[in-house]
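Apart from one protein chain that is not included, each protein chain of the complex appears where it belongs.
Up next is chain A:
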Amino acid sequence: MTVLVGYVPSPEGEAALRAGIDEARLRDEKLLVVNTSRGDALVDPRFAQEPDLAHVREDLAALGVEFDLRQVLGGGDAAEEIIELAEQADVSLVVIGLRRRSAVGKLIMGSAAQQILLGAGCPVLAVKAAGQE
């Protein structure tokens, strides 16, 4: 069994990663860290660049967690990818980060977190960034 973390290079993403590490240790399971981008914009701040990834790898290696780091490019949106992976990879828990969104923003753009919470076939743990109420 695996704990899946939806990672983005942001405080929410970091918080999700921390929570995912804790859960993986507690359950004594492997960790699968996923970062995605549709790859259709020239710039995507939610796509982790090499320095971020190196820093994630370092942290995980230092903590001694068995992990797999995957970047999915050019598929569907983040929520679809994570739900699909959770079905394929025998995932026991999905960990995602939440950020504060305006009602209008959610109405127009939709919310990846909401899609995952409702669509995933396994329990989902949603965490907030430190210092965010």
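By our rule, a residue touches a chain if its C-beta (ideal position, glycine included) is under 8 Å from a C-beta of that chain, and two chains touch if they have at least 3 such contacts; residues count from 1.
Here, contacts and distances are computed from a predicted model.
A chain of the complex is left out here; the name its UniProt entry carries, from "Tripartite tricarboxylate transporter permease", "Ferredoxin like protein", "Acyl-CoA dehydrogenase family protein" or "Ferrous iron transport protein B", is "Tripartite tricarboxylate transporter permease". Of the listed positions A:Asp44, A:Asp59 or A:Glu80, the one in contact with the omitted chain in the full complex is A:Asp44.
In the full complex, the hidden chain is touched by chain A at residues 37-45, 47, 49, 73-74.
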